[in-house]
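What follows is a single structure, and I will ask about it in a moment.
Only one protein chain is missing; all other protein chains are in place.
And then chain A:
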Amino acid sequence: MDWDHLELKPSVLLAVKRAKIQSTKEILSLSGLELQTLLKLSQDDVLHLQKIVAASIRKTPAITALQLHQGECPSFDQTTKLSLGCPILDKFLRGGLPLVGIAELAGESSAGKTQICMQLCLSVQYPQKYGGLGAGAVYICTEDAFPAKRLQQLISLQHRLRPEVPVDVMRSIAFGNNIYIEHAGDLESLNMCVSKRIPILMSRGLVRLVVLDSVAALFRCEFEAKDAIVKAKHLKTLGATLHNLSSSFKTPIVCVNQVTAAVDESRLMEGSFGILEKKVLPALGLTWSSQVLIRLMVSRTHLSVQDRFPQLTNHLWHLGNILRTMEVIFAPHIAQSFCFYTIAMDGVRGIQANNAEQASTLNT
């Protein structure tokens, strides 16, 4: 640590150097009294030292909420969002995913989690004007092999999903080449991937989205019930690493999670089931939930689109047949609510429903 660039009093500077303190972190971790003894300085001098050191760490001055709102601070851009590639779903999520934070997509198998993630990987590659971030994505698989065939199909049908994007813009993007697929079979390789390999891709500006499909698989198979504390520690470390990646590169992190049936009574207090009251909770417990900014739950219903929305029959060519729901369980900026969606050949689409139609679903 080079102390000379700090504007310290000469006597204090000398004391710090003499005490062989290595880092500013060390100074802030000691109490005032400890510093006085260690550095043999007076109370005022220690206060001076603490203030100067603190100021060297906190360089950015206070930002007001107004500046955030008007998008005046590029380091805290809250006005740009990542589009899901469907205007109805984007509207449901108030513009899309925020750039910083972990978004969780939980749901039973075959609810459509992987489909949504693949669509995000394509959507992120569009220019900002069309809801993207103009960069590629990293897709970390821990469960299955990456569905490469399906991705090719989605790419070839992008013009159908996104008719608003001009043909020349779409042609200029090499969708398939910008998705970096990683297979992580165990925790160690996952940690390696998120702490070493991904930062390299990100610092080159190649990637602005990380998908982890799924976070649950590794933790559920590697730890037994009695290892709960070790598991919690690993989860916290992984969460912190992902948070760091997200905030230093302004990159959304999407984690797929499995669900577990809520049988244990004590787990009922851990959280809300949301307004649809599915009797399942996302896996991995409270430790993981505390790391998540936005929790979305997806599931498939037993209904078909025609049953619920007969007026949409004319549009069926671009809608899938099975009606699915996407629900916000929690998010700082969105109330608990849900939205219908379908999966078709060309991708994932939300369905605009009026309040009465939504309410009737709640009652059935």
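FYI, a contact is a pair of C-beta atoms (placed from the backbone, for glycine too) under 8 Å apart; a residue touches a chain by one contact, two chains touch by 3 or more; residues count from 1.
Convention: contacts and distances are computed from a predicted model.
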Chain left out of the displayed complex - its UniProt protein name, from "Fanconi anemia, complementation group L", "Exoribonuclease phosphorolytic domain-containing protein", "DNA repair protein RAD51 homolog 3" or "SUMO-activating enzyme subunit": "DNA repair protein RAD51 homolog 3"
Sole residue of A:S31, A:Q128, A:N321 or A:Q352 that reaches the chain not shown, by the stated touch rule: A:S31
Selected residue (touches chain absent from view) among A:S290, A:N321 or A:Q352: A:S290
Chain not shown: contacting residue from A:T237, A:N321 or A:Q352: A:T237
Residue ranges of chain A at the interface with the undisplayed chain: 24-25, 28-29, 31-33, 36-37, 40-44, 50-51, 53-55, 57-58, 62-69, 76, 78, 94, 98, 100-101, 228, 233, 236-237, 239-240, 243-244, 246-247, 265-266, 268-273, 275, 277, 285-287, 289-290, 292-293, 295, 329-330, 332-333, 335
